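Missing here is one protein chain; the remaining ones are kept as they sit in the complex.
Per-chain numbering from 1; labels A, B and C assigned in written order.
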Amino acid sequence: MLLASAAVIFLLLDLLPGDPARFILGINASPDAVAALRLQMGLDAPALERFLQWLGGMLGGDFGMSVTQRLPVAQLIVERLAVTLPLTILAMLISMIVGLPLGILAARRRGKPADTALMVLAQTGVAVPNFWFGMLLTLVFAVTLRWLPTGGFVPWHEDWIGSLRSLVLPSLALALPQASILARVMRTALVDVMGQDFIRTARAKGMTMDEAIWRHGVRNALLPVLTILGLQFAYLVAGTIIVENVFFLPGLGRLIFNAVTERDLILVRGATMVLVVVVTATMLITDLTYAWVDPRLRVRA
Amino acid sequence: MSWRHNPGLVGGLIAIIIFAALGLTSLWWTPYPIQAISVADRFQPLGPEHWLGTDHLGRDLLSMVMHGILTSLLVAASGVVIGIGVGVPMGLAAVAWGGWVEWLVLRLSDLAFAFPALIVAILIATLHGPGELNAIIAIGIFNIPVFARVARGGALAIATQDYVAAARLAGLGNAAIAARHLLPNIASLIIVQGTIQLSLGILAEAALSYVGIGTQAPETSLGLMLRDVQGVFLIHPWLSVLPGLTIVFLVIALNIAGDGLRDAIDPRLRRQGMNHGAG
Amino acid sequence: QPTEIKIGVAFEPPALDPTAGAAEAIDVVVYQNVFEGLVRIDKDGAVQPGLAESWTVSDDGLNYSFKLHDGVTFHDGSAFDAEDVKFTFDRILAEDSVNAQKALYAPIASVEVVDPLTVDITLSRPDGLFLFNIGRGDAVIVAPESADNNATDPIGTGPFAFVQWDRGSRVILEQYGPYWGDKPALTRASFVFIGDTGAMTNALLAGDIDGTNNFAAEALPVFEGNPQFKVLVGLTEGETILATNNRKAPFDNLLVRQAMAHALDREEIIEGATYGYGAPIGTHFAPQNPDYLDLTGTYPHDVEKAKALLAEAGYPDGFSATLKLPPVAYARLSGQIIASQFAEVGIKLELVNAEFAQWLEDVFANKDFDLTIISHVEPFDIGIYANPDYYFGYDNPEFQALNETLTATTDAAERTKLVQQMQTIIAEDAVNGYLFELAQTGVWNAKLEGMWPNSPVEGVVLRDIHWTE
């Protein structure tokens, strides 16, 4: 699976037109300076050899050197992950903290005004492009109220509170559509579970509807939600590319974006691969969690 | 179920028809030609001459929005067509043939899932340069596994039905079964998912154009309009609010229609709740 | 009184070694701040003493003898001397050099160390721009011990030492205590990378940054009436041109080029693409330069005339062509406006947007383009018209001869005459469409002083910047 992804990435990128050496040296550079740089960057070896080298290197944690930044790709990626991962996780937490209770509330008040209002809200939340929402958020909380920075990022080791503050608005922007989706999925799942026989059984045992939902319903409803959560993490990781641009955060998404425009193939490759690994790992974790929560999926010893 | 009992579907559909009509009209008529630049007329407020005002190049905003809706819808719809065209046969084949075909389909869609749409778009943009086509392909690729999974999920349920066994008894091959029995019975599922993907496609197009790898001038799309004026947001907020709200309403209309369609076609589908975030 | 500053810049440098990359973003951060050359270009574009406190030139203009400052140290503590100067120039000229402007230093025949504080440089031919060129970021003096690491850990002799680079977000510089020259007012400066205008606007308004040297003109009205900010309007060395592939039909036809020149409405382009801040140019020369000749009237905007010329050239119904645009706002905007203006005379332009690397490859390496829009930010670069292999492919022996004479001439009055003659030739030949000189519109906190309004060379020079009150 990962090998296939690696092959796809490499194939795509090796076909890319554009010469990184020329880009680095700019429009007035002489052809021999460009040639010298090409040689220095090892762009002349045959493709297969480069692919195998790259693969081998990655297994040993060596992703090669960035051609434009002249630094180990691994180091660049790790630095950027220190922004992107917390951002994604924070967004994930926010969307869960906001989305799930609202979904439960809506399911409980199904058909009542509260439900309608919440679902209208959720529809809107899904429909608002997150970069646009980000712009509105900065306008209100950073420019007008000055509660939070407009963007940028302070490294964690310098001032972790500051770092956290810089992540608040971006993760809110990221979280809005996801929270809306979660609320809707949670509502649907719970409404579904509420109609199931075991809820009736629980009520027959002497529980009120609320108790039954709380003790039996929510946990069962979380199963479909879990699948969505796994997918969402993947989308969030991708969504960071845009939000990082709006808030000028030094994250992995922006790294890839810039690396592509600068034709820094080695960097794009490595970073894309890491992204794919993160996404795949999330899927795997989701599956494992699923099996852990749902005894029906546990492997029998 | 009668559609009269489904105000969401009706409202959503009417809104979509209005949007689509606005977009289609722009093919042969807009109040002003969308490429007519007249710097002297820029940043006009709303008024009798330009109903919704003009942008930073003096173009008529109503014309731009009309055309932008068309582009956004076209890009999203083409993405859905690609997704259905490739994904549904994949999903059906997985069920009808089973075995290694199914394995392959599942792995392929895992692979496609692992590449977030935006990354695909960025990679394609570097290959072919930015443009609508790029957005269409990226959104299409993103849609493929979604439809493959929905088709497979739906078809799996259908395949256990006795009438499929009856068709096999009647000597139908895998392909005939997929075409005659599986496909018609999952069509409603596909339509519902199509509406959802359409709305996601519109958001994705907006995002791609916003970061500069989607639609390019002199064409226009709602996302591109937002990109063009993001710098003057504080001075001329209307220029951002208009396309932004258009996107919001368009997506809401599609979602509501999709939900309504789902309820109308089969209340039982509600539980399937395939819903993905935007890429 | 604060002594720190945060400056917003649009592009993050790919690396920090100005001698091994062309990106303007490198110079913006390090030029004259971290690194210094033998001479220094001042805010008016004049050559001033730098690490060389004085120099003498031989009468034939071939020998330069530089007297170096005493007591200069690099930020790693090592001493600066003539050996470093020799190393620097040898490195630029070496076979495997990756210096982007190697060609500018081609006239250098040899560099000799006379004593630790004296260096002689011999040229193979006289070069009127030699002193200016060695004052550029591409020729800053580096030390052999640290040169290889300058991309990530720059070590220079400037008033500010590199502290850290948080990739993707900022570079921090700090005042270098043992600096040999006058102490700057600032103790610490951060360059914060903010790619988009909206974000930059917000950052300025929220006080996250104290200023930016070049802010998008479209959003300037936000700050113009605001007493907390000052807007500095100046010009860069960037001649923005509608570059035309002179090799290719129909652009090899002078009538067609003249028709295109008449079709351009410079005022509208400047208004639309730069919000009126660009300065109109009629030739490839910076208007702030004393030798500039105003040739904007050569081909005034005249749709009828343009149509007539096209008909005369054999294109009564116009023709179609592509306009390839790099990803910079002025090019994309001008492109749209020009397409609309050309449409009026019957020339249909197809806009092709490209990423920078792609654009460089197509336009510069493969010369595969009809028209493009780009700003030539190199100072004093009219000489490019003498190179027939240059991307726009202008081949005029008369112009080439004039250029030869010019490089060999050191007399100022004579140079002015020659340069003006050259300006006129290319203007009348309508080699390219001459649009405007790119403006520099800085937005700064109102309490800041000492910023350069113009940009005779690329760079944000911190030396004189200080807070008032």
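Going forward, a contact is a pair of C-beta atoms (placed from the backbone, for glycine too) under 8 Å apart; a residue touches a chain by one contact, two chains touch by 3 or more.
We take it that contacts and distances are computed from a predicted model.
Per its UniProt record, the hidden chain corresponds to "ABC transporter ATP-binding protein" from the list "Sarcosine oxidase subunit alpha family protein", "Hydrogenase expression/formation protein HypC", "ABC transporter ATP-binding protein" or "Cytochrome C biogenesis protein". Seen in the complete assembly, the chain not on display touches A, B. Remark: the omitted chain is touched by one listed residue; of A:Ala35, A:Ile97 or A:Met209 this is A:Met209. Annotation: of B:Arg152, B:His181 or B:His236, B:His181 touches the absent chain (contact as defined above).
Residues of chain A in contact with the chain left out of this view: 196-198, 200-209, 211, 215-216, 219-220, 293-296. Of the residues in chain B, those that touch the hidden partner chain are 161-163, 165-172, 180-181, 184-185.
The criterion applied here is as follows: only the chains that are shown with their structure count from here on.
Shared contact partners of chain B and chain C, listed by label, are A. Chain B has residues 125-126, 230, 233-234 in contact with two or more other chains.
Within chain A, residues 17-18, 135, 139, 143, 245, 260-261, 263 each touch two or more of the remaining chains. Chain contact summary for the complex, chain B toward chain A: residues 107, 110-111, 113-119, 122-123, 125-127, 199, 203, 206-207, 210-211, 223, 226, 230, 233-234, 240, 244, 247-252, 255-256, 270-271, 273, 275-279.
Of all residues in chain C, those touching chain A in their complex are 12, 14-15, 20-23, 95-103, 151-152, 166-170, 192-196, 198-199, 202-203, 205-208, 327, 355-358, 360-361, 364-365, 374, 378. Per the touch definition, chain A reaches chain B in the complex via residues 1, 4-5, 8, 12-13, 15-18, 123-124, 126-132, 135, 139, 143, 177-178, 181, 184-185, 188-189, 191-192, 224, 228, 231-232, 234-239, 241-242, 245, 253, 256-257, 260-261, 263, 268, 272, 275-276, 279-280, 283.
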